[in-house]
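Mind having a look at this structure? Questions to follow.
A protein chain is absent from this complex, but the other protein chains hold their places.
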Amino acid sequence: MSALLELRGVGRSFGALKAVDGVDLDIESGARHALIGPNGAGKSTLFRLISGEMAVTSGTVTLSGDEVTKLSQVRRARRGLAQTMQHSSLFLTQTAAQNVALAAQRHRGSARWLLPRRQRDVDDRVTDLLDAVGLSERAQVPVSSLSHGERRQLEIAVALACEPRLLLMDEPAAGMSLAESGRLTELVLALPRDITVIIVEHDLDVVFALAERVTVLHLGQVLLTGSPDEVRGSAAVQEAYLGSSTRGELFAPAASTPHSPQGRPKANVSTQGRPESSLGDAS
Amino acid sequence: MSVEPAPSAVDAPSAAATGTGAPSGSTRRRLPLTGLTALAVLILLAAVPLFVAPFQTSMLARMLIFALLAVSLDLLVGVTGLPSLGHAAYFGVGAYTAGLVAKYWTAAAPVPLLAAVGVAAFAATATGWLAVRSHGVFFLMLTLAIGELIQQLAESWSGVTGGDNGLSGIPAVEVAGQPLTLVGYVYWYVLVFAVLGFAMIWAVSRSPFGAALRGIRDNEPRMRSLGYSPFRYKLAGFVIAGAVAGLAGGLLASQQFALVTPADLGFTTSALALLAVAVGGAGSLWGPAIGAALVVLIRDVYGPDLDGHGTLVLGAVFIVAVYLLRNGIAGLATTRFRRRGPPPSDAAPPPDPTQGATGAPVSGGFRQNRQDGRQAGESSQRLDSDDPSSDPPNPGVKRS
Partner (left out) sequence: MTEWFADNFVSILNGLAIGSLLFILAVGLSLVFGMMDVLNLGHGALYLIGAYVGYQFTGGVSSWGGFLTALGVAAAFGLVAGLILSVATEPLVGRGHLDQALLTLGVALVVAEVISIIFGDDVQNVVAPPGLNESIQVFGNTYPAYRLALIGVGAVLAVAVWLVIEKTSLGALIRASVSDREMVSAVGVDNRKVKAGVFAFGSMLAALAGVLGGPVYGARTGLDETVLLLALVVIVIGGLGSVRGALIGSLVIGQVESLGRANFPDFASFMLFGALALVLIVRPRGLFGSKVGAG
């Protein structure tokens, strides 16, 4: 299998600060890959460099064998790169169905059509996707009236409507209840294999339930890429996260019962500190 | 926004047919009412010259023209989220073009109007290419500056435009070789094209393209990540709005004894059009049309009684509208409607028990040919073992 996404020496600096520094990464087609790391590790910045929302200051990004380093976010989106966003409010005044339709019509309908038009295939796609993420009952509800968890589900439906080859998910489980993040996990696991998934996530339960490969970022560099077991077992990773605490505290609950409601907890690194994504905004 | 029928939404035929409490049902029920209202208004407007004195008729024609300008501006302000302070520029360009074409070439019916639309669209393309790159207050200032530039052009190019005195001596428009001299006929001519222009803006706003414009208004960065290029859509919206404003200008020049002056494309005209949009309710299209009628009423009907100081009243209306009419006249109407019916969020039906038991929709929704055995197996395995994940698809947790 060839690599769908290749990063070579990708870096981004803000003045003297190197938020992302010389990252090499190969994501195989069909992979379920997670990016983790403590706050400030550069996850969200790397995420934006991949999506094209932010330009790299060094290195190259290759998607399906074509170099896309210089391509805008719009062009990368048209090449099959979709994303769900952490803080996105989507299109607040519009209904869930309209939100998905907006994405669907760009990729299979006729977004440039100037007259009112029934887009049968877009409508069908919207029905399918809302059904898939469990929002079919909420199709006509404006996004502003959806709960936080429902908006995250809708984010996924919108991203899938872009018919992605590569789906980037920025902290999809942030702020979700246990039931909601459980549902999210199922959703992602049920995605067809021709969609490659990269997930940036603080919630290690979700990460270990979903990912087959995990890349740990620390201070803008790749600390380790390996299987979930290798990551759990790595002393370096543990040190990066917690400094001095024992490995057991960090990973034990997740390792034993990745999904159990009782055992979940305290492994969630995300709840402390500011959201790491504000790094990019600050400069 | 909620009064609009969803352009490309899933219309959930079952919900509409069974008349459940789903919001789509109420959208459906409102549609014939909207259509009937529109038809009634149209018939009433068409009947005006039969019952109303010539002076009032020509006043109504002016209201229609200004309403068309306001509605075209609403496509920018309300639908696309681009508040322009220079929209009268394209109105004026259309007016001058139609006047000049009628004066020096032909006054035969649609020709001056077509020329007005074409030249205004060209002007909007050339200037919009610059303007829509900017955001927020820069867009306000830039459109203001562009409007001013075009006004200066009208003032200083006096050999063609008549300079400060304006363009006069425009012949009456000719239909089938006969000049339209009666006020009533001119009014019908204006009405036909104003309705056409309004229909055009309405159609664009309800089209897939219009949905994209609304998406840009709500969240431009997200649109980019969906693969939309906001610049192109905004420019296209800007050109369409400019072209329809040019049509309104062309109608202005086809009025009897028409006089086109630089003031028609100046800052004050732009500001009054913006006032009409704000008072009427941005984004609703019909609201700004009513707002425009109000503005013309104050300026041209009550203004003369106030010794020409109708602007004073308009200034006061600006101030009151900003504080008291946040969503304009259309907003008031929507609020009243909402009070009568249940708000959409309350209309959420209870979770479907048939879906909760197995969690089947999770995998069932994706295109089957894309499924591969591995996940299906894995996910169902998880479903069996985990309680929380077999929650109904519509999680009961509602945080807002």
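We just call them A and B in the order they show up, numbering each chain from 1.
In the analysis below, contacts are C-beta pairs under 8 Å (C-beta built on N, C-alpha and C of every residue); 3 or more make two chains touch, one makes a residue touch a chain.
This is a predicted model, so every value here is computed, not measured.
Every shown chain touched by the omitted chain in the complete complex is listed here: B.
The chain that is not drawn here is touched, among residues B:Leu85, B:Ala172, B:Val186 or B:Ile201, by B:Leu85.
Within the set B:Met200, B:Ile216, B:Leu274 or B:Ala289, the residue that contacts the chain not displayed is B:Leu274.
With the whole complex as reference, residues 77, 83, 85, 130, 133-138, 140-142, 144-146, 148-149, 152-153, 156, 267-268, 271, 274-275, 278, 307, 309, 311-312, 314-319, 321-323, 326 of subunit B touch the missing chain.
By our rule, only the chains that are shown with their structure count from here on.
Residues of subunit B touching subunit A in their complex: 1-2, 6-12, 15, 22-24, 27, 203-204, 206-209, 211-212, 214-215, 218-219, 221-229, 236, 240, 343-345, 347-349, 351-352, 355, 359, 361-367, 370-372, 374-376, 378-379, 382-383, 385-389, 391-395, 397-400.
Partner subunit B is touched in their complex by these residues of subunit A: 51, 53, 72-74, 77-78, 82-83, 85, 88-95, 97-98, 101-103, 105-107, 109-117, 119, 122-123, 126-142, 145, 147-150, 158, 162, 177-180, 182-183, 185-187, 189-195, 259-261.
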